[in-house]
Structures are given as structure tokens and as C-alpha cells.
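Note that one protein chain of the assembly has been removed; the remaining protein chains are unaltered in position.
Order of writing sets the labels: A and B. Residues in every chain begin at 1.
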Amino acid sequence: MSKTILTVDDSRTMRDMLLLALSDAGYRVLQAQDGMHGLEVLQQEMPDVIVTDINMPRLDGFGFIEGVRRDSKHRAVPILVLTTESDTDKKDRARRAGATGWIVKPFDPAKLVAAIRRVAA
Amino acid sequence: MDPMAAIRETFFQECEEQLAELESGLLAIEAGDSDPETVNAVFRAVHSIKGGAGAFSLDDLVRFAHVFETTLDHVRAGRLAATPETLKVMLRAADILSDLVRAAREGTAVDEARCAALADELRALDPNGGVEEEDDLSDLNFQPVLVQLDGLDDLDDFELTSDPRHVFHIKFKPRPSLYAKANEAALVLRDLRELGELKVACDASDLPHLTEIDPEGAYLCWDMELTTDKDETAVREVFEFVAWDCDLEITQEGAEGAASGADADAEVAALLALVRGADQNDGEPVSAGVTESAMTGATEEPPAAQVVPLPVKQAAKAAEGELKAASPTIRVDLDRVDRLINLVGELVINQAMLSQRVLEAGLARASAVAVGLDELEQLTREIQDSVMAIRAQPVKSVFQRMPRLVREIAAITGKSVRLVTDGEATEVDKTVIERLADPLTHMIRNAIDHGLESPEKRIAAGKPEEGLVRLSALHRSGRIVIEVSDDGAGINRPRVKSIAVEKGLIAADAQLSDDEIDNLIFLPGFSTASEISDISGRGVGMDVVKRSIQALGGRISIASRPGHGSTFTMSLPLTLAVLDGMVVTVAGQTLVVPLTAIVETLQPKDSEVHGLGDNARVISIRNKFTPLIDVGRELSYRASAADPMASVALLVETEGGGRSALLVDAIQGQRQVVIKSLEANYQHVPGIAAATILGDGRVALILDVDAVVATSRVEPAFFDDAMAAVG
Partner (left out) sequence: MSGRELMAFRIGAQEFCVDIMAVREIRGFTPATPLPQSPSYVRGVINLRGAVLPIIDLAARLGFGTSETSARHVIMVVQVGQQAIGLLVDAVSDILTVSGDAVQPTPDVASEMAKSFVRGVLAIDGRMISLITLDNVLPALESEAA
């Protein structure tokens, strides 16, 4: 059974690019528009990996990660953060919030899939 | 379409939305909005544009967005105050960003000097003097290289044997935080194994007695020996996500020392089995840490079980939650929507034709067929309404373009202007919105250029130095009403009148009411080169604005108060696809009169109708003389005048609020009709707004009430001349 990836990003462009790259790689893709929406999706879905943006309305990536880690059902799901540039400050904050790893934007499909493979069993 | 091209298109659409958000956010901040979320939204807009632009290698856009983003980040962090001066720079930066987006979309060139100058202005706002930016930028420039590295990796895979082999000794001791972040030591081992030959020894000496195991703890430590053709960077990359959450030692050596690791894998497996067993004995739900990773690693069947449907109540609740989050949307090609609208239009016509045939067949109204048809009609109408609603959009998209225009014209004219918009959420058909942009642009230019006085004059008149232009939209009796008003000097009536006389538009001794004088500005030929300034002019006068509004089935009027300003009011139909009309008979022809124009219908009495001059007649309605217009003669359907007593009069209101009575032979009824363009295959016909297809399958014309009333004022001989000229 193919793995399910939840992508959380407020940018339609980014969601579309993630969808294209991930579905081409054979993953089932769920989409959420911001952290709040992401937590709502998690009420009824059990993704194998979450890919999330940081800057989002309503609930940003940091808050979303903290929310996921507080939820006993999902606390063990790997979370990859999308960051622009190699922003060490952001990576550090994301790590402290509980992110498993990160993907530097702009990404290419191979790199995205490699990062997912790295954290998914 | 190639999926990447489609995403690129999405990106540009999204840019438009983000640019609009950026501008409205900056304007809100300028107006005193201190909500941190507003600044965040503004920051996010620029950040997203930069992110997407990076994906498509739009370097100019990325570079400028980056500088802008840095400035906004300072504002967001409170390091930079959002003063009016700062905001002015940022608003202009938003304009540049918008130019850059358009240039990227259309592949055109941008004014690089202007971009660079504004980037410098933004950097100058930086409280740190903008030093770090350069570093970040160089960082950005390196990004394409990252992609190339991946390519090299692939190459390596094909040349496994050609590289010299290295041996690494790796000591890896995860800390509890590693597991808390959902990383797994087992996956790290798996990835290392993919790099080459791996020997693993597990050190479980720290493992406490089973009963004392903290499920969140980390007790294992691995000693590994990796023989690989990859270099140390590649080995360290495997630990990229876990480096902070473990003790890691990597040493490289030449010797191929064999560890006692041969049995290590078996040991680990045994250990994991042990732990798993302990868990099952406890019967406790697994939460996290080592135990969980063991669980998920071993049990492959649960994912299927998780797709079991949720209890109905819970699912409903979740669905409700999702609704609240943001009503989900899909993007559809406009062509598809239009095809659907056309088809529904055909359906409405066909349904009407069918109803008429059934009626003609003499079936009773209560017959099952007739009742069924009634229901079909109801359904058809509902489908039509729903389909029309798809095309409805808030006027926001066109209103949003105006602040930039105002800034530009204010800068050119040296006037200080504040634009206030209201009713941006008011919805109207997309086509109406698109075709509103030009007339609105012209009217706003006009309001600033001609309406508002210079700052000196305003101060002298006791007005605030800053002029006010207000743009508003609202729904009123099935139409959308848009107003553009200014608090300027108002129409200079003596001047307007003298211009009109000069241009030969009115007689020198014409006695005109204030209202009539104000409306002279809509006359073709009123606005000419001598008064066209750089801004309002460009050869377009208010007559063109009026014509474009009329082409949309709308009306425009002006109200002005000397010293207080002017208000232009436009009233437009909500859709260009259907219209509620009164179906009437005139000289054997069936015509449709838009219901919105009709105030009331009446049966003229002999005592009420009076002749006036040669051909003109008036009708007295509640003691007010109203022009009586013979539609049959106006449209040249017949030569002789209709007998008012054998006719019906429709009291109509035209643009500017004037009233006239239209004389028709009989009223057939009211119905909603699908508007069909005459221009598509023919051309505009004077006095006719459009056509429609009635239940009998024949074409009926829709009367242009304003045009008929307007031409009826022209000398009757006009039509004969026109006919002669055409024929």
C-alpha cells in the first residue's frame, strides 16, 4: 500500500508542486491550507509523513508541529519542514518545535522524495 | 497542458492574489491597522511570491522579493516602525513587485534602474544597515547548485566501482529527543547500508531492566563500520536530520578492520523482539520512543485498518470543522463555465418551447404533463441561478487596482489624495467586472485631475489639504450601483456651458438646468484636445465612459455641488446573460422591455393625452406631463401614430432619473429571457439592446429603453435621413 503524505502549505503553487512531485513518486497526497486545517485533516487521517511550510495564516508551521507532537495519535509521525534558503535560525526553531527534518526550497522532486524516504520506514 | 506549465500559471494567478493582499494590507497599516496578523499577511504575501519565483528560477523577482521580504521582516519583528514614510516606500515596492511579476509572466523587460533604486530605498530602511542581506543573496545564488549535486549523486550510482573505497568508523548514540522528533535510528542504519557495506554492533549496555524502561528513553548505542565509495560529506548527510539529537563520531581510516558485528544484527533483532514482547504483556497503548518504532517497524497490517470509516458522528464533526476552516474551492476554466451557462440558456429556451407546445396541444393545466413541466421549469430556473452564481465575483478585484492608480496620478498632479473604498465584497458577473476596469480607471483619473483642487486652493477654501476620492459598490433592486465621488470643487457650470457653446453642442442662448449642464460632459465631442491633460486625457472623454457603461446595459449619471464635489453613479446589471423582461407586442412584432426600467404600466385615457407640436405627445400622469413615446414609430415598424386609447403605456425611468411613457400595443406577460448578442453575428442596432429567443423558437428583440427615449427627443426627421443614408 502506498504511503500517505500530508502537505500543509498556504501557497497553491507550492501545494500543486508537492502534489505533482509526490503523486509522480507514487504517494497518496493529502493537502491542507494552513496549520489549523492540517490539524483538522489529522482528525480523520493517519499520514505516514507530513510536509509543512512555516509561514502560514491562522496557525504557522511551528504551532502546527507542536500541535501534532502533543497529539498522542500522531506524535510519532515524521514531519518535514519546507524552508527557504538554508535559514539555520528557522531550522533550529522547527527542530525545537519537533520537526523531524527539512527540505530547502526551491526543491526538485528527487530531493523531496529522498527527504521523505529518509524519515519514512 | 504540461503540469509544470499549469503550475506556473497557478503561480501567476496566486501572485495576483498575493499582490492584492500585499497592497490592501499595506494600506490597512497606513490607515492605522496595528493587528500583527496584518503585518504577517503582508510578509507572507511577499514570502510566497519569492518562494514560487524561486521554483521557476525567476531570478529578478526572487532578488527583489528577498530585499522587500527582509524589510517586512524587520517591521514584523518590531525593528522597523511602520511610519508613513516607510509605508510610502513599501507601497511603491509593491508596485515594482507587481511590475516584476507581470514582466516574468509575459517575458518582458523591466526597468532595472527603477527596481535597483527602490531596492536601495528598502535597504536604507534596514535598521542594521542592510549588511546581512548581501550574504543571504549570495546564498540564494547558490541554490541551483544544490540541484546539480543531486544529478551528480545519480552519476555516482552508475560508477560505484570506479571510486576509491573508504572505511568509516561511526559511533552513533541517539538521545531521547531523536525519537521525540519521530526520527528513527533504524532508518539511519538503513540509509547507511545503502551507501555501502555496513557492519553494525549494538551496544545495549545502558539498557535497564525491562520493568524500568522509559518508553520515551533512548538506551541503545551503535558502533558501525561502513565501507563505501562515498566521501564523508555523503556519510554525514545521512545524519543531517539527527545530528542535534545524538552523539556522533565519524572517523575515516584506511584499514578494513572487522568488528564483531557479524552477529550484531541478530542481537538487535532479538532485542527488539524482547521489547515488543514486553509491550504486549503490558497491554498498554504504545505512545512513542523506541518501543513505538519497533512496533511500527514490525506490524505492517494496521494501515489498512486505519482506513476503517469513522463513526458517522465523528466524521460529520470533522467535515464541519473542515467547512469552517475555509470553504473548499476548485478552479475551473472559464470556457467550461461559459459553455455550461450557454447550455443552461438553451435548456431554458427549450423548456419554454416545450411548455408552450404542451399548452397549444390543449392539455389541461392540472394534467400530469403540465404539472411535471411546471416542476421542470422550477428546476431549470434553479439550475440557471446556480450556474449564474458561478460567474459572480466580488468587485474587489477591480477596486484593488485603483489605489496604485491613485498614487500614480497623485504623484503626477502633485495633489494629495486619499482613496476610500466601500462594498468591495459586492458581487457581479465576471464579464461586468472585467469591463468595468477601463471606465473606472478613467473616472478616477478624472476625479483627481479635474475634480480635486490643488492643495493650495483646498487650503484657501478651508478644506483639508488631502483630497478624498470615494469608490463604493452596493446591490440595489437587482442591479449593482457603483459610485465614484470626490470632495473637490464640483462641476464648473459656467465653464462647461461655455465650452458646450463653443463646440456647438448647445445654442448660445440655451436655457439649461444645473442638472442638464452637468450632463453636458457626457456629450460626444465635449472633451477635446485643448483640455486634455496628460492624465485624464489620452483622447478619451466622458462620452466614451458613458458608452462603455451603456454597452454593459448600464446607466451613468452625475450629481455635483459647487465647492463640495461631484458624484458619478453607475448602475449596471448583475449579469449579462439573463434579464427579467416584459414581453410586449408592437406593430405585430414581439419585443422585450427590461423590467428594471419599468416603473408602472397604465391604460391611457383620452383626457390624459395631449398633442405637443407636430408629432410629439405627452401624457398626464398624476398631474405631471410625461413624454409619450410611440415605440412602433420610433423603431419605424409603422408610419402612422398608434392610438393611445387602444394601447398600453409603460412608464419608464431612464438614466438621470427622467421619466417617459412608452406606448406599446399589448402586454403578453413577464418572463426571464436569455440575452443573445446581436453583435456576435451582426452589429449594434440603434434602439435595441440585444435579442432573445422566445418559447416559439423565434428571435425577439430587447428594447434599449434609454436609447429609444434619447432618440425620441431628436427631431423626427432624423430617422428618415438615417434610413436614406443607410439604404
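We adopt the following convention: a contact is a pair of C-beta atoms (placed from the backbone, for glycine too) under 8 Å apart; a residue touches a chain by one contact, two chains touch by 3 or more.
Note that the structure is predicted; figures quoted are calculated from it, not measured.
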Visible chains that the absent chain touches, using the contact criterion stated earlier: B
Contact residue for the chain not shown (choose from B:G25, B:G51, B:G345 or B:G423): B:G345
Per the touch definition above, residue among B:A109, B:I330, B:A366 or B:A680 touching the missing chain: B:A680
Contact with the hidden chain (one of B:L373, B:V593 or B:A691): B:A691
Contact partner of the left-out chain, one of B:A500, B:A597, B:I619 or B:A700: B:A700
Absent chain, residues of subunit B that touch it: 342, 345-346, 349, 589-590, 635-637, 676-678, 680-688, 691, 693, 697-701, 719, 722-723, 725-727
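The working rule: only the chains that are shown with their structure count from here on.
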Subunit A and subunit B, separation of their C-alpha mean positions in angstrom: 28
Subunit B - residues contacting subunit A, complex: 3-4, 6-7, 10-11, 13-14, 37, 40-41, 43-44, 47-48, 50-52, 54-55, 57, 136, 139-140, 143, 146-147, 150, 154, 180-184, 186-187, 191, 238, 240-241, 244, 285, 287-288, 292-293, 296-297, 303-304, 306, 310, 314-315, 318, 321-322, 325-326
Touching residues (chain side subunit A, partner subunit B) in the complex: 1, 10-14, 16-17, 20, 33-34, 36-37, 40-41, 43-44, 46, 48, 55-57, 69, 72, 75-79, 84-86, 95, 98-102, 104-106, 108, 110-111, 114, 118-121
